[in-house]
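Only one protein chain is missing; all other protein chains are in place.
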Amino acid sequence: MPTPVAGTGNPVARRLSRRSFLAVAGISVAGALAACSGAPTGTKHLRLSSWNIPLDLESYQAIADEFVAAHPGTSVAVEVTTGQFHQWFITRLAADLAPDIIRITPQQIGRYAANGSLVDLTGAVPAAYQDDWSEPFWAIGAKEDGLFGVFQHTDNFITYYDRRVIEQIGVDVPQSLDEAWHWDEFLEIAREAQRLTGRYGFGYGWGGPETAYRWMPLVYQNGGAFLGEDGMTPSMDTPEAVGALDFGGRWYADGLVSPANMSKSGGGAVGRDLFATGQTGLLLDNPEAIAALDEARPDEWGTTYMIRNDGEASDLGGNALAVTRSSKHPELAAELVAFVTSRTNVAEFCRRGNWLPARSSLDAADIGYQRHESTMQQFIDQASTIPLSMVRAQSGPYFSSLNSVFADYLDLCFLGELTPGECGTQMTEAMRSVTTR
Amino acid sequence: MTAVPVRPAPTAPSAPTRPGGSPRERRSSRRRWLLTAALTAVAIAVVFPLYWMVVSALTTGGQSQSSEFYLWPDAPTVGNFTEVFATQPVWRWLGNSMLVATVGTALSVCVSLGAGYALAKYRFRGRGLLYALFLVTIMIPIQVTLVPAFLVVARLGLVDSPWAVILPTLFDVVGIFIARQFMLGVPDALIEAARLDGAGELRTFFRVVLPSCGPLVGVLVILGFMNRWNDFLWPLVVLQGNESLTVPVGLSTLTTNPAFSSPWGAVMAVATVAVVPLLVVFLVFQRTFVQGIASTGIK
Partner (left out) sequence: MSPHGETLTAAGTAPAGTTTDAVPGDPAGTRTDGPARRRRGRWAPYLFVGPAGLLFLAFSLVPIVIAVALSFQDTATLGEGSWVGADNYRTMLSDPLLRTALLNTVVFTVGTVPTAMAIGLALAVALNRPLPGRGVLRALFFVPMVAAGVVVGVIMSWIFNPDYGVANNALRALGLGGLPWLTSPRTAMVTLVLVVVWTRIGFCMVIYLGALQSIPSELREAAAIDGASRWQRFRRLTVPMLAPTTSILLILNVVFSLQAFDVIYVMTGGGPGFSTTVLIQYVFRSAFADARMGYAAALGLLLVLILLVFTLLRQRATKKAEELL
């Protein structure tokens, strides 16, 4: 046992502990200050948050640097949006600490535009901008009470095919949007493809429950709609919508699509992986697949337009830029949004990141894609088929909740747990409980 | 209550206390080898998923999505690692995780030791209530308190600094619980003797109680470090900027996003990088850890 030196131990220890406590407190103040010191006093500092795609982060930073050069006394930091977007964004907004500018998908923007989390950009964005956006694309940010975001770039779904498989089937590939394969033709080709691959016919480019909406174009291809003309009334129980569910159910009932390739089953880009390894002959997917396919099987694949039925439609991918109410310099932030979405900058951003422009006046040649110009032009052409009513539905205030409902019941229908009719009725009912909340 | 030392020399036959001749001994030895074989088989199955993570990180895109069965890639490559290290600040993520886990663990062990000591060795007003309240907090799911807790941290001006991650997780109920359990076993005679020798309360704690807490500290450090290294939901909301993220949060920027599909090779590489350091730490200290748990007397 240690022999205590009477009288000294206690105060020393106490002093020590007080000192270490002060040290902790001191560090924490320093840490807090350091966190705020990103901008020297007097400088207007903006934070732009993007998905963690290295090429895009570079593009944003390059554009931002140009902006800063033209605006002395400002600085811009490009940050990354972490996983679980809503959790991160809601929490940050609640404490008024969200980034100034947020890169946000059309499906996410509606709630925040409706509940006052985003700043109205009317006035800050040149009036002429609207002319270079299609009505659906402009509608993503333009709501009744203001302009809450500018759609920067898009992507959508077209059909990828395995050259060898298509040659063996001996079918002609559509050369224009009008010639796009109708559902029945497509299923027939898919059956042949399945016979040839020995596994599956085709794959679909879902990426998890958050992107269940990527299947919604099928509803519109059949003349149906997710929400009625008012953008509020659930309408998945119409014959057209139920017909689309029936079509989707057949994909799985007939074994044309892998059961792992369903929106709610995890595992990443299953459809793409299967196509890249020759386990399907066709793939409905967005431009992101190109890089993976170039690596896995260069020159063995081709592309054509998205499938169609009575109507045409494709997925609404891409992102808008919006200014959050946390911003201390909303005018400056809005100016940066306008700058990033200028014609030159949109073209440059799309060229580097292989995205599709949100501006109508840009075609593949203007942008100068490094590879696959004709495929990129197909995507750009396909973008014109995205229906306004689908855009309104997906960028509406309740869509995050509605998308969960869509994912739930789509799953149940495709798994055969519900008939298409039951699914339509129950999905509509569940949607109604959201929209009347 | 203190550690019964782990019996040494696994190869030593355990026969001496047991009556019976050599056939029985042989049978028991055979059974021991059978048991070892069975356990080894199970252990391989248990470790396999992490092995597979490493293998997947070393496999090229084409083979890892094919339907052929393989246990080792045809052409192992570190391409996934070099690419993700080149395009993402993985070293920074590791550094941040290390900082948060080290500082957080060090401070939280101090907090837990103090609280455990007070709850075990003093009778004071409100002790029972306080302990009960502490214990109830482990039942509150973080999803419910996330936004309110963030508001508190924001009000304190801590957001976006490592302290926003460190401070709120310093209060560690499981740690306090384990510390209290252990302290209950520290003989009061020891404490009394120190007091009779004239040591003050703090001196008694630092000079007499603490030196006997070695195994406890070991356990608290390992558990605390592991939890902090792997913490996800909280750092996710309080950290900002790719350079300031911890490894699990950095990993999440590459997965679970609706706007782009996850780069699979990169994800596997980062997952490997997230697990391996912890694995090494644990394998080095596992013996101490098991003995430490034994001596904390969680029972």
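The first chain written gets the first letter, and so on, giving A and B; residue counts start at 1 in each chain.
By our rule, a contact is a pair of C-beta atoms (placed from the backbone, for glycine too) under 8 Å apart; a residue touches a chain by one contact, two chains touch by 3 or more.
Here the structure is a predicted model, which means the values were calculated and not measured.
Chemist: Using the document's definition of touch, tell me which of A:264, A:297 or A:352 contacts the absent chain.
Modeler: In the full complex, the listed residue that touches the missing chain is A:264.
Chemist: Would you indicate which residue among B:58, B:159 or B:267 is in contact with the undisplayed chain?
Modeler: In the full complex, the listed residue that touches the missing chain is B:267.
Chemist: Mind listing the chain A residues that contact the chain we can't see here?
Modeler: 84, 86-87, 90, 93-94, 111, 114-117, 199, 208-209, 258-260, 262, 264-268, 270, 273-274, 277, 279, 400-401, 403-404, 407-408, 411-412, 415, 417, 434, 437
Chemist: Even though one chain is hidden, which residues of chain B still touch it in the full complex?
Modeler: 1, 3-4, 6-7, 9-12, 14, 17-18, 32-33, 35-36, 39-40, 42-44, 46-47, 49-50, 52-53, 56, 64-70, 110-112, 114-115, 117-124, 127, 130, 132-149, 151-153, 156, 167-168, 170-171, 174, 176-177, 181, 184-189, 191-192, 195-196, 198, 200-202, 205, 226, 229-233, 248, 251-252, 255-256, 264, 267-268, 271, 274-275, 278-279, 282-283, 286-287, 289-299
As a working rule, only the chains that are shown with their structure count from here on.
Chemist: Please compute the C-alpha centroid of chain A, do the same for chain B, then give the distance between them in whole Å.
Modeler: Each chain's C-alpha centroid was found; their separation is 36 Å.
Chemist: Mind listing the chain A positions that touch chain B in their complex?
Modeler: Result: residues 1-4, 6-7, 9-11, 13-14, 17, 24, 27-28, 31-32, 34-36, 47, 51-54, 57, 77, 79-85, 87-88, 90-92, 94-97, 99, 103, 105, 107-108, 199, 207-208, 210-211, 268-269, 272-274, 276-277, 279, 288, 292, 295-297, 317, 319 of chain A touch chain B.
Chemist: List the residues on chain B that touch chain A in their complex, please.
Modeler: Residues in contact with chain A: 61-62, 65-67, 87-88, 107, 146-147, 150-151, 153-163, 167, 190, 193-194, 197-203, 205-208, 211, 233, 236-237, 239-242, 245, 249, 251-262, 264, 267.
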